[in-house]
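A protein chain is absent from this complex, but the other protein chains hold their places.
Moving on to subunit A:
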Amino acid sequence: MIKVAKVVKVGIADMNFVTTPDMLKTSGLGSCVAVILFTRHRQVAGMAHVMLPSSSLNHSPSLNQAKYADTAIQALLAGFKKHHIAGYMLKAKIAGGAQMFPFASQKDDGLARIGPRNVKAVRQQLEAHRIPLVAEDIGGTAGRTVVFDPATNILQVKTADRGVAEI
């Protein structure tokens, strides 16, 4: 049977999994970071749209795991476990972490430079879980839309000004 490929959307502070031939997409990343975990052999991929670096910032009675770098990566790992895929089989690609408003919010709260902080937190979490980060498209001052295809493990990164790149 031939399966028709779907593009599964990942919203802000959201996560999802797909198997081939489906793809994962998240749109309009600014300071947020898309974390994609995948494995060469099983053709399964998970994506989280991370908004903030640490769940210690959570003041809500309920915790949205996909929102924070630490809990998002834990939740992705847990999702792979359900597919019987262990952490050591995984690789990661990340994109995002831009600084959209370089002059804004400088003397303000700790949320200035949130993009680079998100990237740093995601990298630290990947390292802590011993997941190799094989490609990244991060920083800068432009927004990104990303599409991941687990059939090829290619991450397509589209920016408003630079067009489409593949990493």
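Operating definition for what follows: contacts are C-beta pairs under 8 Å (C-beta built on N, C-alpha and C of every residue); 3 or more make two chains touch, one makes a residue touch a chain; residues count from 1.
To be clear about the criterion, contacts and distances are computed from a predicted model.
Asker: Since a chain is absent, check the UniProt entry for it and pick the matching name: "XdhC family protein", "Arylcarboxylate reductase", "Chemotaxis protein CheC" or "ABC transporter ATP-binding protein".
Answerer: "Chemotaxis protein CheC"
Asker: Just name the one of A:Val18, A:Leu37, A:Leu52 or A:Ile85 that touches the chain not displayed here.
Answerer: Missing-chain contact among the listed residues: A:Leu52.
Asker: Given the full complex, what residues of subunit A touch the hidden partner chain?
Answerer: So the residues of subunit A touching the unseen chain are 11-14, 27-32, 51-52, 57-60, 64, 67, 98, 100-105, 108-109, 111, 114, 142-145, 160-161.
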